[in-house]
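Please find one structure pasted underneath; my questions will follow.
A single protein chain has been omitted; all remaining protein chains appear in their positions.
Just so it is clear, A, B and C label the chains in written order, and each chain counts residues from 1 on its own.
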Amino acid sequence: MSTALPNYRRKQIRPVWCSGCGNYGVLRGVEKALGNLKVPAEQMVVVSGIGCAGRFSHYLNTYALHGTHGRALPIATGVKTTRPDLTVLVVGGDGDSLGIGGGHLPHAARKNVDLTYLILDNNTYGLTKGQSSPTTPWGCVTKSSPYGSPEDSLDVLPILLAYDVSFVARTTSLRIEEISAVVSKAMQHPGFSIVHILSPCVTYPVLKQKALRERIEPLPEGHVPDNKAAALQLAYSSDPIYTGVFYSIQKPTLDARLRHLQESALERYSAKGTPPSIPSLMERFL
Amino acid sequence: MSTALPNYRRKQIRPVWCSGCGNYGVLRGVEKALGNLKVPAEQMVVVSGIGCAGRFSHYLNTYALHGTHGRALPIATGVKTTRPDLTVLVVGGDGDSLGIGGGHLPHAARKNVDLTYLILDNNTYGLTKGQSSPTTPWGCVTKSSPYGSPEDSLDVLPILLAYDVSFVARTTSLRIEEISAVVSKAMQHPGFSIVHILSPCVTYPVLKQKALRERIEPLPEGHVPDNKAAALQLAYSSDPIYTGVFYSIQKPTLDARLRHLQESALERYSAKGTPPSIPSLMERFL
Amino acid sequence: MTSGKKSFHSEVDFILRIAGEGGEGVISCGELFARAAARTEYHVFTFLTYPAEIRGGFAMVQIRVRDWTIYSMGSKLDCLVVFNQQAFDRTIKELKKGGTLVYDPQAVQLPPDLEATLLALPLTELSKEATGSVLGKNIVALGALGHLVEMEQRVLENLVRDRFASKGAEVIKRNMEALRLGYAYAAEQAWRRILLMADLRPKGSQYMMLSGNEAIALGALVAGCRFTASYPITPATPIFETLTRLFPLVDGRALQMEDEIAAVSAALGASFVGEKALVPTSGPGFQLMTEQLNLASMLEVPLVLVDVQRGGPSTGLPTKTEQSDLNLAIYGVSGESPRIVLAPTSVEDSFYQTIRAFNLSERYQLPVIMLTDQSIGLRKATVRMPDLSHIIQLDSHVARTKVKIPQPEFINLIDRAEPTAKELEDYRRFRITADGVSPIARPGTPGGQYLATGLEHTESGKPDYTPENHLQMSRKRFRKMEVIARSFDTNPIEIWGRADAKIGILGWGSTAGAIREARYLAEERGIHVRHMHPHTLSPMPHRQISNFLVRLEHLIIVEENYTGQFAHHIKAHFGVKAIELHKCEGIPITPEEILRGIEKVAGIIDEYSIAKL
Partner (left out) sequence: MTSGKKSFHSEVDFILRIAGEGGEGVISCGELFARAAARTEYHVFTFLTYPAEIRGGFAMVQIRVRDWTIYSMGSKLDCLVVFNQQAFDRTIKELKKGGTLVYDPQAVQLPPDLEATLLALPLTELSKEATGSVLGKNIVALGALGHLVEMEQRVLENLVRDRFASKGAEVIKRNMEALRLGYAYAAEQAWRRILLMADLRPKGSQYMMLSGNEAIALGALVAGCRFTASYPITPATPIFETLTRLFPLVDGRALQMEDEIAAVSAALGASFVGEKALVPTSGPGFQLMTEQLNLASMLEVPLVLVDVQRGGPSTGLPTKTEQSDLNLAIYGVSGESPRIVLAPTSVEDSFYQTIRAFNLSERYQLPVIMLTDQSIGLRKATVRMPDLSHIIQLDSHVARTKVKIPQPEFINLIDRAEPTAKELEDYRRFRITADGVSPIARPGTPGGQYLATGLEHTESGKPDYTPENHLQMSRKRFRKMEVIARSFDTNPIEIWGRADAKIGILGWGSTAGAIREARYLAEERGIHVRHMHPHTLSPMPHRQISNFLVRLEHLIIVEENYTGQFAHHIKAHFGVKAIELHKCEGIPITPEEILRGIEKVAGIIDEYSIAKL
């Protein structure tokens, strides 16, 4: 009944991704990161949305919640708020995280919830069979844009930086070691961390492995991740597409913020800061 | 039955805002802008969300839709997509536009829908009687944060710039002439334009008139609005709080994008680009 | 003042209404009066309505004061205070013949033939004198009312001081002056007192003065809930506002989220990891929560959602009352997932039903929806302080079937069952059991890791879409509802009225008090009526309602909506015909309106008996 540390794979459920899917690489990389960090599996909660990427929660041997489309982040916020002792990993696809669920991102950033969000971006809606997504480039022909996608794609990293997410990184399924390193850092970061992972879909190849491989390049050596302006500039580059930790700053986590509130509430309640009993609280309503 | 050009006030419904509410100033400024532009009232659709700001659509003598909380933007997108001939104005409060409705902003930006969005920001939820909103500063005591708001407030303009909204401006209810000028420009801009209007609530004064008055200042003379980096830097300034047009660029509107699609579809269908009849389309399914 | 004659023995039963424009402070005037009245030995019950706008429009508050439990806002007014002409025009018809009218002569034009005691009170004038503006009118009125019911001026002074404490000494001073001027004016004019409240000894600490919303917040606190997530919405916001004040004191946490979807999601997450979580909202917000509620049911995660109903549809009448979300609560999800629907009947009951909601939710791992409404939620009423020394925490494994419905005398609490060490050896989170409930492992427990997915899944949590699996898991989930329905037999629903009555009334939620008073009124007229008011609307307490129905000749179903939602369910479940009494006007139904319905039905019965002869 003790936790199997080295192997985080859930025995009973085997992956259903297409062979060659980028998500296999991501899973490997994340497993390595967990192995590095030695988080006990029973102390972890993985929350995921719906989509091919959303199946991530099925394959790790942790407590796992595979919820509805686009709501992994607010669910995980509830998890972490009540149980700050748990390690929380959130996973979603580009549609899940930036389309239907995109509205939740700035508010998790404002709270600086201490969890790690992996956005597995294949520039398409994989599970529903290849429609265009918020990161599909303009003009791409997809199932839902037979004459080319009419919309511009989102600039993911600049947006996350504008939200002031306290840790922002990018990597790709093509680089398992990098995933492991970056995800380790993200999970160690106190506060909200997002890793944008370019993970090509082989069945609906909007984001093409080959083109991606040619353009990725690690961030310049000298990049200092607490410099938002520099991070922004590098984030806007599309050739090369940089990978690595763009931005990382310290600010109070949600837990710290709420503990601060509790302390001031108790102080105001009694000079000694001793918590009141329920009956004494009810007496306020006499 | 002809249109009363100079006066855009709807006769039958008088404003219910508290006396002293910033929104009166905004209404005046917008009326002036409409007067400048001479848009016929029957050619205009005003779509608004729910909140004190959301009442805006009641008071202008146009076609008007006062919908649900946070959905003014996608409703207006439907309006403008089908009827590009109409002038569309969208109005919402900070909660409406940046809280519950915030998820729609980046996607309207990706389409570059040709409409003007006025975000009336009072840093609070006015209509529900003074809870904290996405722009309430950290630490503020409000009805819903009796020990101080635990969250950081959003950096509104940097976020809009990261979305690449094609026209981004800020002004305040304290400056009716500026509203008129900026809103005129916004409405003339081809594409998605947002005017962030600081409009203090006198009943729940989270954003205080006096403090605001002391800090506002027009953008530096030399600011060139197609420079995103410069716009970003000015947008991050909180003292002074700059007002004016931060950013304005040209890119294809949604209408242009869809016309382009239609043309290529027709070309592919027949070399002459003549539209098919319905029966001939049905014959494709034989 | 009504007294003496009624069969339900009231010596004192006094109904006061204060009406004016939004922003004039009529509501806070009424609330201060109610608060003062609550410090006597009387019971107090308020009802208020204000416009959806912050300013302007019609606002009013009604306060009923009685020497015994109050069940409804009552029907006709003993005393009416009006601040302006619109308020007079809209409410004067509610004043009893011979009742007392207090009005501002500067603002109100009276018709010639009013059958009322007329008391002119120069509100505007006195307010300007005391405070230099019209903003003190409400406190002037409060002073004059103080005289009228012989409230001690000192009591009122203390309340006013508390009220304006945060506004500084100058404001307090001006309002004190307004209070004094009002009191003095009434005394000078030698207004005849209409109620004597002065020398009644205060009740001590046995009674609280609570709104329905506050009662829910306190109920959650007592039930052990320590997490809430919400998004502001009228008229539910005070639940969150109360919890956000209290939780930090007891190591609980309250999150205001960016919308309703995020709010219910956060609560689901909190409950998934073991916390009892509450989600307060109102209809329009509730609509946005259905997808996650559906998920909670599929994942078998406990969750309590409170819908303080308001007038609909759409944004509708945000500050008015209505019972029109019953369909949404029972049916409003895609596919078929069980959930429990409860409806408290009063402010006090809101407290106990909230505790019960948590017990049911934990016991059956189901979402529970509690339907209250604007009239209960915003009303203030005196509530007996529960005996918190009699809280019994039940063992979730042993006491599964013996959870009692919470009452002032004792409160049972129960938490979700966790797997035993033995069960963890081969842990199947969604194990098929006799009652459909399977132990739920709390994250942090080694060996308890499992996948909770909204996809159809096997006992162990693995996705599985085979016909057999879908059927057996649907059965598992719905078995809980059958078990709950059966468990009602050990918790009988009260039936009021004579056992041989041929007319029965069924109602739900906030109409309980008005129906009860209508029954008393009918009894005075010699018409006997039985009344049943189930707290649980889904699953139906089938056997008990059947037994109630079977002895009736005529069934009246009372509710505050347009289409008769409860009647529809009753008809579907029991195949009965019913006389439906709806009111859909944004305000509560009154005992008199129900009485008229009863009298009509009684007329039918009479004709029917004649025909039989």
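Note that in this section contacts are C-beta pairs under 8 Å (C-beta built on N, C-alpha and C of every residue); 3 or more make two chains touch, one makes a residue touch a chain.
In this text the structure is predicted, and so the values were computed from the model without any measurement.
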Chains shown that the absent chain touches, full complex: A, B, C
Option touching the unshown chain, where B:34, B:53, B:76 or B:197 are the choices: B:76
Touch criterion as defined above, residue of C:214, C:291 or C:580 at the omitted chain: C:291
Hidden-chain contact residue, picked from the options C:314, C:393, C:433 or C:490: C:314
Which residue of B:51, B:103, B:130 or B:200 touches the chain not shown here: B:103
Candidates A:25, A:78, A:134 or A:158 - the one touching the absent chain: A:134
Residues of subunit B in contact with the chain not shown: 1-3, 10, 12-13, 40-43, 45, 47, 50, 57-58, 61-68, 71, 74-83, 85-86, 103-104, 106-107, 111, 258, 261-262, 265-266, 269, 275-276, 278-279, 281-283, 285-286
Interface with the undisplayed chain - residues on subunit C: 51-52, 57-58, 90, 282-284, 286-288, 290-291, 294-295, 297-299, 309, 311-320, 322, 324-325, 327-328, 330-337, 453-456, 463, 465-468, 470-471, 474, 478, 561-563, 565, 568-569, 571-573, 575-577, 584-587
Where the unshown chain meets subunit A, residue by residue: 16-19, 50, 52, 55, 66, 68-70, 99-100, 102, 125-129, 131-132, 134, 143-147, 203
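Everything that follows uses one rule, which is that only the chains that are shown with their structure count from here on.
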Leading chain pair when contacts are tallied as C-beta pairs: A-C
Mean-CA-position distance for subunit B and subunit A (Å): 30
Residues of subunit A touching at least two other chains: 103-104, 106-107, 111, 258, 261, 265
Subunit C, residues touching no fewer than two other chains: 245, 248, 258-259
